[in-house]
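So that we are looking at the same thing, I have put the structure below in structure tokens.
All protein chains but one are shown in place.
Then we have chain A:
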Amino acid sequence: MTPIQMTFSTMFLLGLMGLTFHRTHLLSALLCLESMMLSLFLATSLWALQLSTINIATVPMLLLAFSACEASSGLALLVATARTHGSDHMQNLNLLQC
């Protein structure tokens, strides 16, 4: 395992752990998701740099575009949640529990 791979794996896993263990605000969950996507962007762009081929260089752009779409729909859902539930606390999302 190279140091670069070690670095982005740690970034991703820290983001994932933040998403799973720190469950107070929806906004922090979205931030953790975004950090996971950014570490993936780093991984693909470094992969493209290391291979120095041109046809793999579009991968980070595609990834960034899709993660932007994901982040924007996440923020739209954050606004919708704030309007229907009054705040962005994850504890308020309990209408559908058994």
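Assume a residue touches a chain if its C-beta (ideal position, glycine included) is under 8 Å from a C-beta of that chain, and two chains touch if they have at least 3 such contacts; residues count from 1.
One rule holds for everything that comes next: contacts and distances are computed from a predicted model.
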Open item on the list: For the chain not present in this complex, what protein name does its UniProt entry give, out of "Origin of replication complex subunit 4", "Metaxin-1 isoform X1", "Exosome component" or "NADH-ubiquinone oxidoreductase chain 2"?
Closed with: "NADH-ubiquinone oxidoreductase chain 2"
Task: Positions on chain A contacted by the hidden chain, ascending - done: 1-2, 5, 8-9, 12, 16, 19, 26, 29, 33, 36-37, 39-40, 43-44, 47, 59, 62-63, 66, 69-70, 73-74, 77, 80-81, 84-85, 93, 95-98
